[in-house]
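Then we have chain A:
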Amino acid sequence: MFLKKSIIALTGLFLCLFLIVHLSANCILLLPETIARDLYNSYSTTLRESTIIKVIAYVLYLSIILHVFYALLITLKNRKAKPQKYVINKSNENSSWTSQNMGLIGVIILLFIIVHLANFWARIKLGIGEEVGLDAMGNKDVYEVTHTLFQNIYFVIFYTLISIPLALHLHHGLKSAFKTLGFYHKKGLTILAKIALFYAIVMGFGFGIIPFIVYFK
Partner candidate 1 sequence: MKVTFKIWRQEGPKDKGEIKTYEVDGLTEDMSFLEALDHLNELLVLKNENVIAFEYDCREGICGQCGVFINGRAHGPHDNITTCQLHMRSFNDGDTIVVEPWLAASFPVIKDLIVDRSAFDRIIEQGAFISAKTGTAAEANAILIGREVADKAMDVAACIGCGACVATCKNASASLFTAAKINHLNSLPQGKPEASKRVLEMTKQMELEGFGSCTFTGACEVECPEGISIINIAEMNARRSKAKWLS
Partner candidate 2 sequence: MKLDSKIPKGKLEDKWRNYQVNSQLINPANKKKLSIIVVGSGLSGAGAASTLAELGYDVKCFCYQDSARRAHSVAAQGGINAAKNYQHDGDSVYRMFYDTLKGGDYRSREANTYRLAELSAPLIDHFVQQGVPFAREYGGTLVNRSFGGVQVQRTFYARGQTGQQLLLAAYSQLYKMVRAKKVEMFPRSEMLDLVVIDGKAKGIIVRDLVNGDLKRFAADAVVLATGGYSRVFRLSTLAIGCNGSAIWKAHKKGALFAAPSFTQIHPTALPQSSETQSKLTLMSESLRNDGRIWVPKQKRDTRRANEIPEDERDYYLERRYPSFGNLAPRDIASRAAKERIDAGFGVGKLKNAVYLDFKFAIERFGLKTIKDRYGNLFTMYKKITGVDAYKEPMKISPAAHFSMGGLWVDYELMTTIQGLYAIGECNFSDHGANRLGANSLLQASIDGYFILPNTINNYLASEIQTDHPNTDHPKFEKAEKETKKHIERILAINGTKTVDHFHRNLGKIMWQECAMSRNKLGLERAIEQIKEIKNQFWSDVKITGHEKEMNTELEKALRLADFIELSILMCTDALQREESCGAHFREEFQTEDGEALRKDNEYSYVSAWQYDNGSFKLHKETLEFEFVKPSVRNYK
């Protein structure tokens, strides 16, 4: 169980790093369209063609799968450890709602990831669904895909709303991952808690606001 927990923590931390890169790339979308389209498309072409990135991409897929798989296993085990629920449980008085519901939040995020992958990854990378056109420079016009998607207000709202559970999950996840991995320096943990909060706000805010900006652009 300890190894599984450690793997959840490690893969979680890796995903946290990935999100930083992801959000940075998304920021390109905020630039004026003329610059943004070329930059965004060439960036995504580079990613697809680089061998190192390919390797990292596989690590990423594996991380998501392991993170979800072991979380599921551990959740089942934990349920078995506590088969019966209290008639009244005021867990909100001794712990945060997030910490009590990481599994539920995780499932919501997982559902989102599936939708998200279907919208982008499946079309761009696997060529499933409507074919992606090329831009002036001959790169796949990923910018156009994004832009079109975020003209749909329901998608915008969906993406924005999902940033809330994402931020919550990241906040608790980042803090506990370090503790699971055995980081126990008292002052360090206080600083870590602040970093985790900052990180979660930036990620949540970033991923939440960009679809809106694109929508109104």
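The set was built so that all candidates are chains of the complex that A comes from, given by their letters.
Please note the rule applied: a contact is a pair of C-beta atoms (placed from the backbone, for glycine too) under 8 Å apart; a residue touches a chain by one contact, two chains touch by 3 or more; residues count from 1.
As the structure is a computational prediction, the values presented were derived from the model and not from experiment.
One candidate among 1 or 2 touches chain A in this complex; it is 1, while the rest do not. Residue ranges on chain A touching candidate 1, taken from their complex, read 1-2, 5-6, 74, 77-78, 80-91, 93-96, 99-100, 102, 172, 175-176, 178-184, 186, 189.
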